[in-house]
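Before I ask anything, here is the structure I am working with.
Here the complex is missing a single protein chain, while all its other protein chains stay put.
Chain lettering (A and B) follows the sequence in which the chains are written, and residue indices restart at 1 in each chain.
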Amino acid sequence: MMLSFISKRFGEMAVALLLMSVVVFLLGRMTGDPVALLLSDYSTPQDQARVERELGLDQPLVEQYGAFIVNVFKGELGNSIMGDQSPAAELILERFPASLQLAGVALLISFLIGVPLGVVAATHRGKTLDFAARLVALIGQSVPIFWLGIMLMYLFSVRLHLLPTSGYGTAAHFVLPAATMSLFTIAAVTRLVRASMVDILNAEYIKLARIKGLPESVVIWKHALRNSLIPVLTFMGSFFANMITGAVVIETVFAWPGIGRLAYEAILNRDFPVIQAVVLFMTALFIGANLVVDLLYAWVDPRIRYGRR
Amino acid sequence: MAKRLLEVENLKTYFRSQGQVFRAIDEVSLHVDENETLGIVGESGSGKSTLGLSILRLVPAARNPLIAGRILFEGRNLLTLSEREMRSIRGGEISMILQDPMTSLNPVFTLGAQIEEAILAHKKTGAQNARSAAIEALRQVRIAAPETRVDSYPHQISGGMRQRVVGAIALASRPRLLIADEPTTSLDVTLQAQYLQLLKDLRAAHGMSLILITHDFGVVARMCDRVAVMYAGSIVETAPVREIFHRPRHWYTAALLASMPKLDHPRGHLPTIDGAPPRLNDLPSGCKFAPRCAQAQSTCFMQMPERQIISPGHDIRCWYPREAT
Partner (left out) sequence: MAVTSAIIGRLKMAALILLMGLIGLPSPSLSAGARDGRQLVVAMASLQNETFLPWNGGGNRKFYLDTIYEYLVYLDPVTDALVPGLAERWEMSADGRSYTFWIRPGIAFHEGWGEVTAADVKYSVERMIGPRSIAGPSSSLRKLIRDVTTPSPNLVTITLNTPDIEFIRGYIVNANQLSIVSKTYIETVGDQKANAHPIGTGPFTLAERKRGLNITLRVADAAKPHWRIGRPAMDAIVFKSAPEEATRIAMLYTGEADLAPVNYDSLSAVKRAGLSIHLFKDSWSPVVRLGGLVETLPGFYNPKVPWAKKKVRQALNYAIDKEAILKHIFHGLGRVASSDFPADEWRDVATYPYDPDQARRLLAEAGYPDGFDITLKTFTTVPGAELPIVAEAVALYWQAVGIKVNIVPVDWNSLRAASTTGNATDYVWTHRGLSFPSPLTGLQAGFSPASVFASYANDQTGQWLERIGTELDPARRRMLIHDMGQFLRDEAAAVFIVIAHDPWASGPRIARWPFIRYQVTNIDQITLSDGRAP
C-alpha cells in the first residue's frame, strides 16, 4: 500500500516536473534571448551568430528543448551562461543548504510560536488573549515581507547595533531573515490552529478525555492539539512554497546566500540554464515537500489510508 | 438498607446566552445507592445528558453555565471540590460513557494508549503494567485478541467494538459509579442487547452503581432497579422500575409509556403526545407539562408542584396524579 502510494506520487512528480520544464523553457525564450548579454557593446551580427551557435540557440525550439530534457535526465542541468559558466546544478547545490537552513529555522519558529498562540487563542476564545493572538495573526498576514525585513534591519542593525544587517555565517545572521520569513507563517499557523482547535474542543473524545480525569493541559496539548495539527499539516506544503517564494525577496534583502537570491539574479541576467535549473529544482522541492507532508499526515492521522485519498 | 452513593439535591444548571437564561436542569433531586442501577428517561432535550455532565462538572464552559444545589458523592459535595480533587473523582470514582461511540475515541491514538491513559491518570504504575491492564480491560469488555487490538486505531474497528472500548476506558480505573448516556442508541439491535448485557455483567462484577440515561423504556425494563422520568429539565416521577410500568402516577410518564412502540401496535399508529416540550428559555410558570397535559387544571398553570412521596421509593411532581390502578 505504502509503496504503491509512494511510487504513484513519484510518477505524479515526474509529470509535474516535465510540464514545469516546458513552461519554464518557453517562458524564458519568449521574453528575450541571452545572446545579447554575452556580446560586448561593439558586436556585429557575425558575433551574435557565433554566440548563438555556441549556445545552441540557433536550433529550432523543439530541438533545444529536447536537448535540454535529455541532459536533465543525465543529471546535467546546463551551465550558467554568465562569467565562468559554472554548472547550474553546482550553483544550486552550493546555495541550497543556506536556503534550507533558513526555511527550516523559520518553519520551526513558526510552529514554536504559531501553535501555542493558536491554542491559547482557542482556549481563551473571546477573551483578551484571543484578541491579542488574532491581532498578531492579522498583522502577520498583511505586512509585506520586504517592508518588514527592511524595518527589522533598520531597528536591530542600524539603530540598535544588535545584529548584522545581512550576510551569512553566525547564528546572529539568522535572526532577522528567519524572523521576517516566519511572520507570515506564524500568523497562518495561529489562525489554522485556532480554528481547528475551537472545533475539536467540542468533540466527544475531548469530553471523554476529561471524563477520564485527565488534567486540562493534557486534554488540550495532547488530545486536542494533535488533531488540530492535521489541517495545519495540510497547509505545510503551501507554507513551504511561501517560504521558497518569500526567499527570493528575503534572501535579496538580507544578502542571504540561498537559491532564492540565485533565482533573482539569474532572472535579472536572463541566465536561462540557471533559471531553468532553479525552477525545476524548486518544483521538485515543492512536490517533494508535499510528499513529505502526505507522509507526515498519515503519521499524525492514522485514519488516512494511502491510495484511497 | 442499601448505602447511599450519590445524592443530588436541588440541582440547577442554567446556561446563559445573549442575555437569556436556559434552565437546562431545574431543581433536580435524585439518589443512587450502591450496586443499584438508576434509569433516567426522557425525550431528547429533556436535560438527561446535561444532568450526567453536571454531576461530573463537565458542562462545557463555552455555554456559560451556572450550577447550584448539592451533589453529594459519598458525603462529599462535588460542587465545592477543587478542580484537582474533581479530576481524581472523574474516571476514578465516577465515570461516564458518551452517546456516540463513533466520535468518543480520539482518532489519532491507539486503543491501548487511550485506555492506559485512563489508568495512569489515577494510578501510579509502570508503562508495562498499564499496558497489561489495558489488555485486561479490553478482554473484560469481550474484545477478541485484545493483545493485538490494543495497538489498533479507532478507525480500524467496528462501531460495536468501539462502544465496548469506550466502556473499557470508562471502567479502566474501577469507578464506583458509571453514568451511561444512551450507550446503545447508535448500535443495531443485536449489538444493543449484547452491550446491555455486558454493562449489566460488569456492573455486577465490579460492584458499582449505574446511572443509565435513555429514552427507551425497553432498556429501562431490562436494566434498571429504579427510574427517574425527566421532562424539560425536571424529574417528574421517580419510582422502582415495576411501579413505573405498572402504576405510572405522573401523566407524562403514562403518556411516554403509551407512546412506546409495542409489538401489538400496527406500524405507523403510535400514539404520540400532543404539542411540543417548552423552550428552556421560556418555561411555563406552573407545571412544565401542563400545556400538554389532558388533565391539567387551573392550579397546574399557576405553580410547579413540589416533589411528593406517594409510596415508599415513589415520588412525583404533580398536582393531580393519576390513580394507581
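By definition in this document, a residue touches a chain if its C-beta (ideal position, glycine included) is under 8 Å from a C-beta of that chain, and two chains touch if they have at least 3 such contacts.
These numbers come from a predicted model, not from an experiment.
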{"item": "Chains on display which the left-out chain touches in the complete complex", "value": "A"}
{"item": "Option touching the unshown chain, where A:Leu77, A:Leu102 or A:Val249 are the choices", "value": "A:Val249"}
{"item": "Residue of A:Ala14, A:Leu27 or A:Val292 in touch with the missing chain, whole complex considered", "value": "A:Leu27"}
{"item": "Residue, one of A:Glu76, A:Asp199, A:Glu265 or A:Asp301, that touches the chain absent here", "value": "A:Glu265"}
{"item": "Listed residues A:Gly11, A:Pro97 or A:Gly167, member touching the removed chain", "value": "A:Gly167"}
{"item": "For subunit A, the residues touching the chain missing from this view", "value": "27, 31-45, 47-48, 50-51, 82-86, 91, 94-95, 144, 146-147, 149-151, 153-154, 157-159, 161, 164-168, 248-249, 252-255, 257, 261-262, 264-265, 267-271"}
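Basically, only the chains that are shown with their structure count from here on.
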{"item": "Residues of subunit A touching subunit B in the complex", "value": "125, 201-205, 207-216, 218, 223, 226-227, 230, 300-303"}
{"item": "Subunit B - residues contacting subunit A, complex", "value": "53, 56, 58, 60, 62, 83, 87-92, 95-96, 98-100, 103-109, 117-118, 121-122, 153, 155-156, 166, 169-170, 172-173"}
